[in-house]
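This is the structure I want to talk about, given as structure tokens.
Only one protein chain is missing from this complex, and each of the others stays in its spot.
Right after this comes chain A.
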Amino acid sequence: MNAKKWLALFCGSALLGATACSGGGLMGSDEPAVSDSAQTRSNVTGEDGPFAKYDETVKLTLGRQGVSGNNLPDGDTLEDNEYLNYVEKRLNVEIGYDFSIEDLEAYNQKVTLAIVSNKIPDVMVVDEQQFQRLAKANMLADLTDVYEQYASPLIKEYYGSYTDDRVLETGRIDGKLYALPNTNIDGSYQLLWVRKDWLDNLDLQPPKTMDEVKSVVEAFMRDDPDGNGKDDTMGLLGDTAVVGDGGFFTFDPVFNAYHSYPGSWFKDDAGNIVYGSTTPETKQALGALRDLYAEGLIDKEFLTRKWEDNAGLVSSGRAGILFAPWFAGWAMSDAVKTDPNADWLPLAVPLDEAGKRNIVPSVPAGSFLVVNKQTEHPEAVLKILNTEYEGIRLLDPAAQELYKGQGVGWLNYPLNLQLDYQDSLARDIPIYDRALEDGNTEGLPERILPRVESVLKNAENPKRDIAAYADTLAYYTAAAVTGSKELNKVEPVFYGNTETMLKRGSNLEKLENETFLKIITGTAPLDEFDTFVTTWKSIGGDAVSKEVADIANNR
């Protein structure tokens, strides 16, 4: 539970950071200069387009999630602030908030209630289930043409950057676009974080395969890598969740190296729907983990450790090898406080026998911007989104002046839909590289300046400023690794929940998690896996498989 909470926290902050730091429209000759065309268009009056101002004020109502811990300056509110006014003035629209509720659960209940009572505002951001319900109830405006006609090049570019249109596809039903989904960027899979100074002390090479990872763990445990003469270093850290997208200390990479993808749905060669946790490959991976644990190479006590216990082992310099996503850079940087020589090396390993780091891409989208069918100007929603992103990405010079230097959160813009390039993490790396080469930050876009400065600061005086070091680790060192050439994306046939999953899923998950943990820690024999598969099928797994097959085959 704790790990999940922290994960959400980190994901949130990390993605916000990523949002603020990517976009890349202004940099590099290989990217089209989006803002120029957008700017010129917006200045043309009398012509209808993505940024055309209305002659008469258009009113829209919005249901939105509030902003907890909002850092607006005194006197400004969510209903009246510079960001909102900027959008309203540029387009001559008036946005009224039907409701804004901070607590996510309460917000979801409010939305559901609005749906049930058939009184939805013009615009809302909803979750997948709510979107499906709204679409089924025929309450949503068809955005297919509106999107084509009014979405700005930048917005189209964001969606277009995803392979096979996988994000926008989630907003389509029967080929028609009923929602604009948010975009979950690439790279939330776990990297292997290794203490580089320890590798150097022991004269070891960065590991690539599972066997090499194993021998590094072994050396870290037994050969006193920190040279303090004490037997106080640990093996691989673990988490009771065992696996999870974006999870800290989970074992996903080990499973993936064995071509096992627990928790995801696939089609096998015969066309049958297969649940990743029940495959023979998963049994094999569990066997490998079980051996690691038996040899003491996985932290014997990982079951009783909470997230912060593990983080403590990292910062106190006792743990030097673990699995965590790129944004763990912030947690890793703490090790410097105990040992100034601490240095981390994130790696996209272990690789499988073909030299590939297999990953399952994150679910493409989690939230959906929907427009009420009754709304007179559905295109206004697109225009607002266009304008908003010119502001968020600081492409419009006027927007750069809004709350300058105050760090006010972008959530104060009316539409809270996170959009970015699929490879937004990796695509900024050349900018950092160039800045590091010549130390010149002249001409860099506003949005990325603070981060480039952090990286430069850290390059000049490594690890002096912990915040700058953490930024460097996450946005530069680890983000570069997320774009590794060895990646092999294994696309599932289905994301999300079916009816039975919602009803009985938690008991299935519990069975799975318990069995995996028992097998890994040696409490149950490896063959317990076969019993698990049978039980899993009988207490609901078969029903779920059938539902998934229906959905996957009807697409």
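Here are a few things to note about the model shown:
Please note the rule applied: a contact is a pair of C-beta atoms (placed from the backbone, for glycine too) under 8 Å apart; a residue touches a chain by one contact, two chains touch by 3 or more; residues count from 1.
Criterion: contacts and distances are computed from a predicted model.
Matching "Xanthine dehydrogenase family protein subunit M", "Multiple-sugar transport system permease YteP", "Peroxiredoxin family protein" or "Thioredoxin reductase" against the UniProt entry of the left-out chain gives the name "Multiple-sugar transport system permease YteP".
Screening A:N81, A:S161, A:T240 or A:S545 for touch with the missing chain picks out A:T240.
Shown as candidates are A:L436, A:L517 or A:A549; the residue that touches the absent chain is A:L517. Residue-level contact of chain A with the missing chain is found at 1, 109, 112-113, 116, 240, 300-301, 303-304, 503, 506-507, 510, 513-514, 517-518, 521, 523, 535, 539.
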